[in-house]
Structure formats: structure tokens, C-alpha cells
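I have a structure here, written as C-alpha cells, and I will follow up with some questions on it.
All protein chains but one are shown at their positions in the complex.
Up next is chain A:
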Amino acid sequence: MMLDWLPPTLIGVLLVLAGVGAIRRINLWRAGQAEEVAILAGLMAMPTRYLHDLHHVVDRDKYISRTHVATGGGFVLAMALIVLVHVFGVNNTLLAWALMAALVMMFCGALFVFKRRLNPPSRLSKGPWMRLPKSLLTFSVTFFVLTLPAAGILPDGTGRWVFTLVLSALILLSLSEVLLGMTWGGPMKHAFAGALHLAFHRRSERFGGGRSTGLKPVLFSDNDAVNKVHGVAKPSDFKWNQLLGFDACVQCGRCEAVCPAFAAGQPLNPKKLIQDMVVGFAGGSDAQYAGSPYPDGKGGVQEVGYAKGGADQIITDGLIHPDTLWSCTTCRACVEECPMMIEHVDAIVDMRRFLTLEKGDTPNKGAQVLENIIATDNPNGHSPESRTYWAADQNLALMKDVKKAEVLFWVSDGAFDMRSQRILRAFVTLLKAAKVDVAILGDEERDSGDVARRLGDDATFQSLAKRNLATLSQYRFSTLVTTDPHAFHCLKNEYGDFGSTALDGVEVLHHTTFLNRLVKEGRLRLDTFKGGKVTYHDPCYLGRYNGEYEAPRELLASLGIDIAEMERSAFRSRCCGGGGGAPITDIPGERRIADMRMEDVVSTGAEMVAVGCQQCTAMLEGVVEPRPVVKDIAEILVGQLVEEVH
């Protein structure tokens, strides 16, 4: 009895089935909203994005990057050759040898996958993922044996029919995992969805070393949109390529490991959130999820299996609790760590927009803060006429009077807060010492809209942005400097969407960048710092959002400070807990994020933590004493300023 036809037929049938699965999966993504994507250019760019950008992130963990290169590379090569050798029956010894080499490579890689799964860290998902290395090993061994005759090592027809049957069973087993699993929703789905996600990514500017962190605006002016729901209520309200992005998740849990809210025991786990989104658009429940659940905020966890969703069901109505969305500090640590380049923060803010704009359901102080911002242009409801009180003794020029200046100092809402005013004064002292031609907007300035936008109120953000831009457009200045990284991010990355020319040709800078230039130009004379050990905390909106890690460090180095770096610093910096409106929505957890960050500081043995953000200053100073001193870099510099005596 000859069964030689069986293996090729099996492979062929499974390939066709995988194709059917792919079409089904694509249709699931198509439930999302339309979004313009350069399809061809994206597909062409995909290999570079994969080999360069994605691998760059994976490579932060050398063990898994090498394992992945061997396993993934071996598999792709082997699969292509299997089609040639076993399906089309190309009779070429060289090809057969190449196939066997690829399988050996894959086998070696799979061994390391297997090893890591022996005692997996808690961030990794279990369940079907535990089966994957075994399937990969089976795949490589099975096809190795199957290829032996083609390579001329074993004579043709060696296979007795029993032997062929056993091989066929193994083929069925392993190909089901790696081919069917790819498109019908197994662990290997990440390869299929991930590749397409890279090609059709919503922020293609991120690839090739670029940066894209500004949120996309909600469309209000569009008349058709007035009767449409704003923000994301149902999975089908996401853009189709966002849905595709969720599907790309490999459940590696790197996001979970860096998420400050998860660490604080707040009900958020970025990995689970993305998996819930997949449950949302694919329909069903989260019973299959085998990773860490959401904490419940009281020291326990939320039980898995009860969340249900569908493409047209309201997400916060049974799939995820709104508190999960409000726990996020928008620190982007998850996005920075995600090897699949998934945009968690975009999704979270999209869903918050629905809760705020459509349901009017911003928790805790959220509603009050938004109302204040609407009525007074600042979050605490202070009189707009009192915005410049802090500068009563600073003799600062007002743009209203001078009309133009070299530098416009964007004061931000720190103007109303006594602690932040110390930072503002310090910065002004430095500007004056360097004889910078500077002016402020005074009472004409408004909140940058950062908090409103992160809380989902894009209407208020856009209103503030447009009014601020209108004000800015009346004056001439070449540089805009601010001490607030949140305002910095809005002005630099988010105000561009509103068709104003006010900031064209204007360099928007954070004060640390600007001061660093002054120091380098020799315009500030500074003494050596003789205090104790100093560490530096990277603000999320300066670091991860804007890539500025160097200027603050160079500034501290210019004072002769040798920074005692925290374990989590620069792009891995842990959030202070003050971003994204998190202190306003104040979702309960087991610990406070600021406390954990202060523990990081303490573990360096530093006596002072340098900060470049008034929110971070407020959060870290809120930690009970005894603790290291918290100072903005401007304040540290002022302490070392050598005043010229005439």
C-alpha cells in the first residue's frame, strides 16, 4: 500500500484551510472604521520594519531575540522550502539540504523556547503558549525526517506505510499549530497579524527611528460626524488597523512588567486589556486568557472568564470595567516596551473619549476639573486674571506689550501652584542671568489642554488649542520654552493638527534642552555642585514622548554631578503616577505609584532626585518623609549660579 500522496495532500489541505482562516480573520478586522493606509508602500516597508524596528525592541532581551531569530527565521525559510519540496515536489537535493538546515536552526531555537517555558516568568501567558515549543519541536523533527529521502540520505520508499501514517499524524499535529493557529487564532497568530500590523501601522512615522506620540484628534466639525458616536464605544468603532494591531499581541507581558498601574495593584494590565480588545472584536469571553488578570485594587485579582464582548457591544458594558481605563497614567511604558509596536495608550484614550464625551462619566474629580478648565482655562477654577500673580516681582515682559521677543516662556498652569512657582522663578532667574530676550503671555495664556485631552475631553482640548494658537499667532518669537513637559508635548506634537501657522518655524523646547544650550554657549556661569549623591527621574512626557534623555543629564553633568542612575531610567523610566489625569480620577490600588518611584530613588542611595517636570515634583514630594529631596533641574542650577558682581 503506497501512502506517498498523503503528506503533500495534508500540507496542501492545511495551507488552503489556513488561507480560509486568513480571510475570516481579515474580515474581523474589517469590522473597524475606515482608515487611509498606504497598502503597497506598507507591505514593501514591512520587512525593514520587522528586521529593524521590531527586532530592535525584541533585542532588549538578548535571550529571546536570538531564540526568535533562530526559530522564526528557520520556520519561515523551512515553510517556503516545504511548499517547494513537498507540495510541488521539486526534486532537488540542494533544496532538500537547505530545508533540513532551516529545520535544524528552527529546532535549536525551539529548544530555547522550550527551556524558557520550563519555569516561565509571571508576565508570560500560559495555556496554549505552553504547548507552542512542543509543537515547534515536533514540526522541525517531523519535516526533517520527511525530507531525508529527498536529500538522498534514505532511499525513496523507505517509508513503510505505518511509518508514513505516523509522520502524517505528526504533520497534522504540528501544522495545525503553526499554520492553522496562525489564522484561526492560536499562539502563532502573532506572526500573521503582526506582519500585517507592521505593514499597516496607524503610526507609520514610528518606524525608521521616528517618533509619533501625539494623539489623533476627534473630528467634530464634520457634519456627518455630529450624529455619530465620538470616541470608541464598541470594538467596531476602532479603526480597522487598530483592531489588527490588537491581534498582533504575542502576550509576552513586557507591558505588564513595566506598567506602573499594574505594579500599584490598580485594575489595569495592558496585556489583558489588549486581549480583551481581541475578545471584543472576535466575540466571546475571556475564558481562554491564560495570563495575569487585572488586579482588583484591593490586593486581589479580578476573576477571569466573566468578561464578554462582541464587535457591536459596548466595551465598558461587560467586557472591561471603566476603572481599568482610568487607571492608566498614559506613561507609554507599555508602548515603548511592546515588541509588536501596539498602541495601548491610543486605545485607552479612544475609549475614555466615549466615557467622557458621550456618557459624561469621568470618575472622581474628573468632571469638576473639566468644568473648571472649560469655565476658567485652568484645572482648579482660579480666576484667569490671577495667572500672572506669581510673576509680580519678576519684571517679565508681556507679549501683549512687546509684541515680539526671541523667546516666549510658556508658563503653564504651574503659575497657580506655589510649589511649581518656585520652579518658574528659578527658571526666570536663569534666563535673566543669561540675558535672554524673553516674554510671557501673561493672562492671555491658557491651560495647554493636556489634562482635558487625556481625560477624553477632546472638545475642550481642541477649543483650548485653537484659542492658544490664535493668541500665539499675534506675536513673533523664534523659540517657545516651557518647564512643563505636558504643555511641551501638546504644543510640540499635538497643536499641529489645527491648521494654524502660529508655531511654524518656531522651535518648541523644554527648559532643560534650552538651559543646556545656554550652558554650552557659556552664557551661564555655574559652580560645581557639592551636595550629596543625585539621581535623575525622567518625566514620561519629556523622555518617552519626546525622546529628550540627554539634555537633563548633560546639565547635571555640567555641575559636576555624576548621576546615580536608577535601575529604571531613560526610556525605561517608571512613571511618577501624575500623568493622564490619574491623580484626578484616582482609581484605588494597593500602593501609590509615587511611593514605588521613590523606592527606586532611595535604592540608589541618592540624597536628591532631580526632576524636569512640575507634576513629577508634586507627585514625588507627596511621598511621606523621610525621603530624598525633590528638586527641578532649574532649581538645582539656580543654587549653583555664579552671579556677576558689578
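As a working rule, contacts are C-beta pairs under 8 Å (C-beta built on N, C-alpha and C of every residue); 3 or more make two chains touch, one makes a residue touch a chain; residues count from 1.
The rule we apply is simple: contacts and distances are computed from a predicted model.
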Listed names "Chemotaxis protein CheW", "Anti-sigma factor antagonist", "Electron transfer flavoprotein subunit beta" or "Inner membrane ABC transporter permease protein YcjO", with the criterion being the UniProt name of the chain not displayed: "Electron transfer flavoprotein subunit beta"
Residue of A:6, A:43 or A:367 in touch with the missing chain, whole complex considered: A:367
Touch criterion as defined above, residue of A:350, A:377 or A:417 at the omitted chain: A:377
For chain A, residues in touch with the removed chain: 220, 226-227, 229-231, 356-362, 366-367, 370-371, 374-377, 381-384, 457, 459-460
